[in-house]
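The complex appears here minus one protein chain, its other protein chains still in place.
Chain IDs A, B and C follow the sequence of writing; residue 1 opens each chain.
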Amino acid sequence: MTERTLIQAVNSALQDALAGDERVLLLGEDIGVNGGVFRATEGLLEMFGEHRVVDTPLSEAGILGTAVGLAANGLIPIAEIQFMGFIYPGFEQLVAHVARLRTRSRGRYSAPMVVRVPYGGRIRAPELHSDSTETYFIHTPGLTVVTPSNPYDAKGLLLAAAASPDPVIFLEPMHIYRAFRQEVPDDPYTVPLGQAAVVKPGKDVTVISWGSMVRDVAKIAEAMEGSGGPSVELVDLRTLSPIDEDTVFASVRRTGRAVIVHEAVQSLGLGAELAARISEFCILDLEAPVTRVAAWDVPPPLFRLEDWHVPTEARIRAGIERVMTF
Amino acid sequence: MTERTLIQAVNSALQDALAGDERVLLLGEDIGVNGGVFRATEGLLEMFGEHRVVDTPLSEAGILGTAVGLAANGLIPIAEIQFMGFIYPGFEQLVAHVARLRTRSRGRYSAPMVVRVPYGGRIRAPELHSDSTETYFIHTPGLTVVTPSNPYDAKGLLLAAAASPDPVIFLEPMHIYRAFRQEVPDDPYTVPLGQAAVVKPGKDVTVISWGSMVRDVAKIAEAMEGSGGPSVELVDLRTLSPIDEDTVFASVRRTGRAVIVHEAVQSLGLGAELAARISEFCILDLEAPVTRVAAWDVPPPLFRLEDWHVPTEARIRAGIERVMTF
Amino acid sequence: MADTAMLRKPSDVTDDVLLNLYTEMVRLRVFDRRCVRLQRAGRIGTYPPLEGQEACQVASTLALRRQDFVVPTYRDYGAMMVHGVPMEHILMYWNGRAEGCEIPDDVNVFPIAVPIATQLPHAAGLAWAAKLRGIDQVALGFFGDGASSEGDFHEALNFAGVFQIPVIFFCENNQYAISVPFRRQTATQTIAEKAAAYGVRGVRVNGQDALEVYRAVRSAVEQAAAGGGPTLIEALTYRYGAHTTSDDPSKYRDPSEADAWRERDPIVQLRQSLVSWGLWDDEAETELLERLESEVTAAVARMEALGPPNPDHLFDCVYAELSPHLERQRRALRAELKDWEGTDQ
Partner (left out) sequence: MADTAMLRKPSDVTDDVLLNLYTEMVRLRVFDRRCVRLQRAGRIGTYPPLEGQEACQVASTLALRRQDFVVPTYRDYGAMMVHGVPMEHILMYWNGRAEGCEIPDDVNVFPIAVPIATQLPHAAGLAWAAKLRGIDQVALGFFGDGASSEGDFHEALNFAGVFQIPVIFFCENNQYAISVPFRRQTATQTIAEKAAAYGVRGVRVNGQDALEVYRAVRSAVEQAAAGGGPTLIEALTYRYGAHTTSDDPSKYRDPSEADAWRERDPIVQLRQSLVSWGLWDDEAETELLERLESEVTAAVARMEALGPPNPDHLFDCVYAELSPHLERQRRALRAELKDWEGTDQ
């Protein structure tokens, strides 16, 4: 056990993945000599050599496209895309090939790979470095989409992703890369894909969130409870596709109220799907319409306005109060 | 007035756009000499010359990327992407630039352009020629997303799109390119963007659909009504982003029930957003949970299975019956 | 190729290979013509004929070793069959049947790439994996002249150059991308010269000359396998027919152009040589054509003997395992079909 930040947990998982399976290799821009722009791959080139930790040309379609071939021919690529805003040049490869290779070859080939993508705002980054467009991937059948909200899950989910027979988009919330430390086992372990976590039990209202927002919601929930407010059950979705309906529905059926909080813009953010499914399957238990607290439907702004773009504390509180007082 | 198919109405609109504004030019693969793989641009090269009807290299990022420059420097490009499955190589240009140019330059530049994209299934096309991934564009602030369900709207919406100060993704439902004819004025006219149409009034249940599915739903609704079933109000959304909430909400408030039918896969298909918004804003008028009838959450299959992938008549009927009997 | 040259029998290619080149080219042509007829009769869907490009597909593929990868476009089902994909799978594929996507486990052929140029990074990746794993294996990625305009072409060639990947990029330059002529695709005279921009070897061959193609690929395979890195081969060729059965080439080119190319038909040329070398005669030809016609007939019969499409195929290979959500959707579809089978619609 070592106290690790989320980015250190990622680094530890990558090290274990490389050490544990010689088929694993890392691909990306600046991941070798430089150790990654966030230091996720620090030290790994020295440990595993340049055939397993590969600095590629600046070429996302090249990275994801060759990863398809690498994966289909017996390797397990873990690709780093530097920021979510830079995955778009490789979008065709993801949508047309990575996601569909198994179907398109009726199982003869598959594309087991992990695409690591730092995402989200609130790190005062330059333009286009703060997108939260997980919808593009969730809406693409064939992809698994995962995001951790803490160091322990980061390592466990990443190792599970590397072991998955299917391609996994692994979203890393930059805002909490170094926000706090947690005990993280030194040995490899997995946190299963497809399973949400109830990170805080409660009885009046279910809040569903993921990534960096989980921490915000947890604080707000505690503060509200501390001051006589409602008892919030907080569900960390962890896997965004497929959705863990069992956990989500069970919680909402218990509390009768649901609020979804995410950094993505509201229209067709994952909150829409969650709201639609909850309304369909839990309708008889709902005491109030499902409420979404999301970013406004405008592009992520330059950083001086970003705190007003994503859900603020006030908006999250208001969302919870809205379903409580409906 | 001439009886025209949808594709002929598109052709007529393009001709009017070129004739009416010398800033308009068409860009695309095979749109000149060949008149387009669907003949949407037939005859236009002869009429307007090769500087206004431009056969480009096979290069979608090139088309959409140069269109940004063309639009910012005084022209109005109308680009044809051959099939929706082939817009992905230009996705970065769309998401990072086309959609954001106005914001990113605080209004100094904008990217008024139309991107015409044949989409949807049920024409027995080869692989990857049947995608319905409008979600990717609807979820992208800065884009307007439009799709007609009949020849009259096709011409009017396309001319409105060409006159829009903002970039418009114009989705053309291939399934009904030649399915039927309609009186279409020879002169230019517009159908306003952002306005849905109640194509069939009814009182028991609102069905919201768009593109080629509108026709299917209309037939089913009439058949159901004819055999003593519920009275269906059919809303053709026409503009998928922004959503015409006034029309949608007014209809649902009247009928108390809503079903959304679309060809896109269910998870984060536009039905999710509609369901979420209707549940939020019309909750007190709803007699039943909003129901979605969509494609299964798997990639569009080779064509012998495509009719089982998109909503079938049985599934649409079942959806309507489900909200009626809730 | 001058007539006198045709008379000299090559010493670097065995008789078996010469005969193989010929019979496989004829096989593709017989298959292709049948498919065009099947499409017209509504017995298969849209189909992209390859007639004219047989030397490119056959000679390149025969120059590979069994372990090497063929990475095709939609037009390279000919190469796929040469490398071992059963003919009926190709038929099923163009008939919209999921079964057509099956590739036997011991056949190193990648699925058909429909989005242009996207297969080239795959070819690079497959070959790169072989290099990293220390396997003696190369990959050959086919592409068209139009594909050279896409970003994926560039990124694949660049990776191949930087990582010295044992991959061969084989361009069937048939001079049209649907209707767009090569001169509108690029301002260069050739595709081969583009290789230099990536530090990659570039070669241009006569795509109507099976032997020239064969030698170029064989040499590229040898170099790749020996650690000599990638090669880009451009084969100048022509499709006699339409881009696909939905296309009307008279819109964009003069039929005399195709006629001129038919004068240099790869099959006719090789047959003349084989006859002059005493390896072929009319009897062999008749026998071959009969055999191939019945091979195709049998494959068509197998395609048409397939039962109704199986809706489970929608779901069964999307993920390694179905999520509960997809399981629910599959159950719903099954239920719907049961109802539907119950009616007489």
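In this section, a residue touches a chain if its C-beta (ideal position, glycine included) is under 8 Å from a C-beta of that chain, and two chains touch if they have at least 3 such contacts.
Not measured: the values here are computed from a predicted model.
Displayed chains that the missing chain touches over the full complex: A, B, C (touch as defined at the top).
When the omitted chain is restored, the residue from A:Gly35, A:Pro118 or A:Pro242 that touches it is A:Gly35. When the full complex is taken into account, the listed residue touching the unshown chain is B:Pro57, out of B:Pro57, B:Pro188 or B:Gly256. One of A:Arg52, A:Lys200 or A:His309 touches the chain omitted from the figure, and that residue is A:His309. In the full complex, subunit B touches the hidden chain at residues 25, 51, 56-57, 59, 61-62, 64-75, 89, 92-93, 96-97, 101-110, 141-142, 144, 164-166, 194, 242-243, 245-246. Residues of subunit A in touch with the missing chain: 29-30, 32-35, 37, 55, 57-62, 85-86, 88-89, 124-129, 266-267, 296-299, 301-306, 308-309, 312, 314-315, 318. Interface residues of subunit C with the unshown chain, by the touch rule above, are 149-155, 158, 161-162, 164, 184-188, 193-194, 196-200.
One rule holds in what follows: only the chains that are shown with their structure count from here on.
With centres defined by CA atoms alone, the chain at the far end from subunit C is A. Work out the mean CA point of subunit A and of subunit B, and you get 31 Å between them. Shared contact sites, meaning residues of subunit B that touch two or more other chains, fall at 61, 85, 88-89, 127-128, 267, 297-299, 301. Listed for subunit C are residues 98, 101, 114-115, 151-152, 313, 318, 325-326, each touching two or more other chains.
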